[in-house]
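Note that this complex is displayed minus one protein chain, with the remaining chains in position.
Take a look at chain A:
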């Protein structure tokens, strides 16, 4: 039995479907991230778990028990919000003590727990500070301490770092990882930043238009995306548009505009012979070679442009039928330094790195 079960959640606002049959089982202590663009239903799902919104259909079960009939303030769930939500008239220590005060805990116990929570987020000694005198990063740490101080079974985080600058964001991402490991709390984390999702999560649920497209670990999503959307959203990718020529047990054959054929491609989605499909290739999973290239997993190209980016270089290469794809070569690649605009070379890849996605 799963620890937290998001069971077929559907939420409709007027005639807009915000989430549609969201189904997810989360294990105790797991770090689960909802990744997706804005309006994809990830926050709505989180708010339904928090109890701020009621689902149109579906259920949320914690340890097998439905929590939908429990009001937000009795769910005992912790949450860190996107915006700064410290209580402005209370000091840091009073903010962290608030959940314990409303639970009518005794003074000594409150003091002890507050001290430990502030130590956990490395803000020892700042208890007397007022929120307005703190940086955004510090405020979010206090919010984290406040959400964890009452040992909630689940911690919800709704893009908690989106208001911070990049450097601070990475620093606090490390802190969140450490705190997750130290406390073992189950976390539901919402973000639109794939890097953040990959860095933090045990598993990622990719949301698109109110539905979960794929659930998996970061490496799974990267190596075998189930849909074109996931392929596009997680990692960099180029899509070459072709047409399904035929489909066999080993894969599909795609035909491109100039007649080039590529065989035995794994085809995702409802493809049919004659239908349009895209070949996905990731810039860092393909290679350039002056020779003929791997049989069935290569294309002749013309170099359009070379961009030096420090530890890697990006080469724009044009296919015979005129589409452009990017190739990333790491620093030290034997071809770097020799490649010039207009060179005729071959791109090649490993068979498992090419994916075809049928277009609907």
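We adopt the following convention: a contact is a pair of C-beta atoms (placed from the backbone, for glycine too) under 8 Å apart; a residue touches a chain by one contact, two chains touch by 3 or more; residues count from 1.
Simple rule for what comes next: contacts and distances are computed from a predicted model.
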The hidden chain: which UniProt name fits, "ABC transporter permease", "Outer membrane receptor proteins, mostly Fe transport", "HTTM-like domain-containing protein" or "4Fe-4S ferredoxin-type domain-containing protein"?
"ABC transporter permease"
Using the touch definition up top, pick the residue from A:2, A:76 or A:209 that touches the left-out chain.
A:76
Given that one chain is not shown, which residue among A:150, A:207, A:256 or A:349 touches it?
A:150
Looking at A:89, A:174, A:272 or A:292, which makes contact with the chain not pictured?
A:89
Touching residues on chain A - with respect to the absent chain
50, 52, 72-79, 81-89, 98-99, 102-103, 143, 146-147, 150
